[in-house]
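The following block contains the structure, expressed as structure tokens.
Every protein chain but one is kept in place in this view of the complex.
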Amino acid sequence: MKMAMAGGLALFAGDFLLMAQDAPAPADYDAFAGSDGFPIFTINNLWICISAALVFIMHLGFATLESGLTQQKNTVNILFKNVWIISTGVLLYAFWGFNAMYPGDFNGFFATGSWFGGSLDDTSLTTSAYNEGYTWWGDFIFQAMFAATGATIVSGAVAERIKLPAFMIFAVLLVGFAYPISGSWKWGGGWLDQRGFYDFAGSSVVHAFGGFAALAAVIVLGPRNGKYTSSGVKPILGHSLPLATIGVFLLWLGWFGFNGGSVLSADPKLVSFVFVTTSLAACAGAVGAIAISWIFLKKPDLSMALNGILAGLVGITAGADVVSEFSSIIIGLIAGAIVVFAIVFFDRIRIDDPVGAISVHGICGIWGTLAVGIFSADHSFGTQLLGTLAIGAFAFVFALVVIIVLKVTIGIRVSEELEEVGLDAEEHGAPAYGVPQG
Amino acid sequence: MKMAMAGGLALFAGDFLLMAQDAPAPADYDAFAGSDGFPIFTINNLWICISAALVFIMHLGFATLESGLTQQKNTVNILFKNVWIISTGVLLYAFWGFNAMYPGDFNGFFATGSWFGGSLDDTSLTTSAYNEGYTWWGDFIFQAMFAATGATIVSGAVAERIKLPAFMIFAVLLVGFAYPISGSWKWGGGWLDQRGFYDFAGSSVVHAFGGFAALAAVIVLGPRNGKYTSSGVKPILGHSLPLATIGVFLLWLGWFGFNGGSVLSADPKLVSFVFVTTSLAACAGAVGAIAISWIFLKKPDLSMALNGILAGLVGITAGADVVSEFSSIIIGLIAGAIVVFAIVFFDRIRIDDPVGAISVHGICGIWGTLAVGIFSADHSFGTQLLGTLAIGAFAFVFALVVIIVLKVTIGIRVSEELEEVGLDAEEHGAPAYGVPQG
Partner (left out) sequence: MKMAMAGGLALFAGDFLLMAQDAPAPADYDAFAGSDGFPIFTINNLWICISAALVFIMHLGFATLESGLTQQKNTVNILFKNVWIISTGVLLYAFWGFNAMYPGDFNGFFATGSWFGGSLDDTSLTTSAYNEGYTWWGDFIFQAMFAATGATIVSGAVAERIKLPAFMIFAVLLVGFAYPISGSWKWGGGWLDQRGFYDFAGSSVVHAFGGFAALAAVIVLGPRNGKYTSSGVKPILGHSLPLATIGVFLLWLGWFGFNGGSVLSADPKLVSFVFVTTSLAACAGAVGAIAISWIFLKKPDLSMALNGILAGLVGITAGADVVSEFSSIIIGLIAGAIVVFAIVFFDRIRIDDPVGAISVHGICGIWGTLAVGIFSADHSFGTQLLGTLAIGAFAFVFALVVIIVLKVTIGIRVSEELEEVGLDAEEHGAPAYGVPQG
């Protein structure tokens, strides 16, 4: 049983969930199914499960966004990496991560994980004795779909030049090991949670985590060949903006589960409110990025508009349930502006991030976390700053160590020849678009 | 509080919702959460929120359908417009439209809108005191996702030759201003509602509205260069039928929320019935369009089959809850036939609609509205005709005035050179499909 977790989570699950951790387990599931509390438990759990499915589809969103924003010759490689991340991510979370991130008791910094499996006959896992909002399995599948997103963020930033085995190992360690640790600091009731740090659905726990892991990896990996030359920055165009657009809209769709499911129940007040703040921030993010890029880059830039949507979504994620509707628009607008400047900035300092992941998830993840301290009177700016820096720094250092170890052992960078011809045909044995015949 | 709206909507929300508007607001949300009515309120509200997410994904459906059915060189432009429409559409609905469309009291023709924001502590917004089916925010987000669809319909019809700034202003005025007005005539309890006009989920309020606004815009804008020559009509092929197919299937998926959510509760009888009539009409629309196009155009035409699905969906939208299963098949079949003839007809009179939006949404929107008067004994054909003509005419005249004003001020048509080379590279600074390298 996860008493500590239920207690920790109740902090942001709406007051009607309080006392969940005190309910005794009914002796018999059928008796629970006949009780007054069963309908609301059923709907809460269903929403968590549907949210898990929505977060799952974000993995398709990332796969299509990342492949759309990169070159055709590396498309199979990116899609393969995304299949790998979701598949191993969920399995590792089952074998170790879930019980490491939501430990019953721990020192607040690091808990020993373990295999998550439970018994269908154990009513302490299948009823409101576990949590008012979900069963053990509903809890697991929702959190497991979250877990894999961290590595997906990195996948786009290191695209087009990282060695496949190196990335596969990196992703496994990041999702399977690092994410549950820093995640437990907040959502497992650890030291950040105890200090009052607030991160509703993961501007820091998920997005800044992924963004700063990506930054470390990109620094060590270096830019794509030919991107930065003595004559300046050479734009390398994405090979399919329709694919990228599909990706962003699917990510937005998935965010209804990412944020809406983070209510951890179907509470009508909070779920509907979170849907509204999430959407307003996404819309404002697009408008902000369109305006700023049109003014400064002189073009109505589609990829900036798309990144603006994501920036708004990342920005609202930490405070979707505690800031007002109007604040959510401001947060989104600022995030949309930030992302344009950040993308230009990283290009200027020759940090080559093909999809803008560091800017979208890293920088706007920080922004969203700090925004809670600005737009919600109940939260401290200083604590928010501490929390986002702690998580970002942990992710950065962890990723840095892993990528350096991989560099000196199996190598992390493909050969110049391979980078030139593309990873698909050579490494994967198939081009993404076959050979048109007839 | 929106008493007038709750009363107006209750007309088509199933009888168990009656009296919603009479419930006193509980003093305390926690007390409501412990009451007998909370589980059903929670599930109703959840379904409205999920429906909002489904209607949201229709915007991706429109984006992919429209870009798939047009030329590669204008793909970025279309995608950009769709990002713009959803983003500004939701924001404008928050700032003005929602309170204009669902006013508490008004003269039946025009209400003054306002910023929609509310307080989470106000139990008259968060409980069944507002509505048995949803909270204030659930109501808003569902209706906001609807609102933006009107401009999206226009987007496809004017594709490949309209100036971007002109379209952006046009879309803002159409979604932000015109749609809430004519929408209030029915769904806000206005003059059409008071006369017994019936439009369950918007064959007229949404689709004929968008279709006739598109017709006005296309008439003023003129056809694409080279489309109609002295030697006849030159077909301009869409650049990606897979993209168009993705679009139509996503639109069908979204329609489960568009129609299913318009029950305005999770009422099991009506939601399941509406799922069935909606799907049967979509299927029959495909079969009707396939049959008619094969007979008259001599080919199993995929784009006609796809438009047949949409025609069936638009056709059933006005009466999905009041016509029988068999009638829904007939309505869909006829819609599928109509759409083929309408597309051919508009091409013959040189109205250039690249995606068939006027036929699908305008003509089949009228058909669906009239079908309620034919296939449901409870509704008058004359009133249905009045309603659909009123809404269509309003949309047409409003759009006509706006597009003419835009034409004589900032201009609405791109240069011949730009139309020839395509809007993407020049206007947006990036081609949709990059440059394949290696």
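All chains are identified by letter, namely A and B, in their written order; residue positions are counted from 1 within each chain.
Simple rule for what comes next: contacts are C-beta pairs under 8 Å (C-beta built on N, C-alpha and C of every residue); 3 or more make two chains touch, one makes a residue touch a chain.
Computed from a predicted structure; not experimentally measured.
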item: Hidden partner chain, touching residue among B:141, B:309 or B:390; value: B:309
item: Hidden-chain contact residue, picked from the options A:137, A:275 or A:398; value: A:137
item: Chain not shown: contacting residue from B:25, B:164, B:241 or B:405; value: B:241
item: Those residues of chain A which, in the complete complex, touch the missing chain; value: 29-30, 33-34, 38-39, 41-43, 45-46, 48-50, 52-53, 56-57, 59-60, 63-64, 67, 75-76, 79-80, 82-84, 86-91, 94, 115-118, 120, 126, 134-138, 140-141, 144, 164, 240, 243, 246, 427-438
item: Where the missing chain touches chain B, by residue; value: 15-16, 39-40, 43, 47, 50, 54, 71-73, 237-242, 245-246, 249-250, 252-253, 256, 260, 266-269, 271-273, 275-276, 279-280, 282-284, 286-287, 290, 297, 299-303, 305-306, 309, 324-326, 329, 420-422
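What we mean here is this: only the chains that are shown with their structure count from here on.
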item: Turn needed to bring chain A onto chain B - CA fit, degrees, nearest 5; value: 120
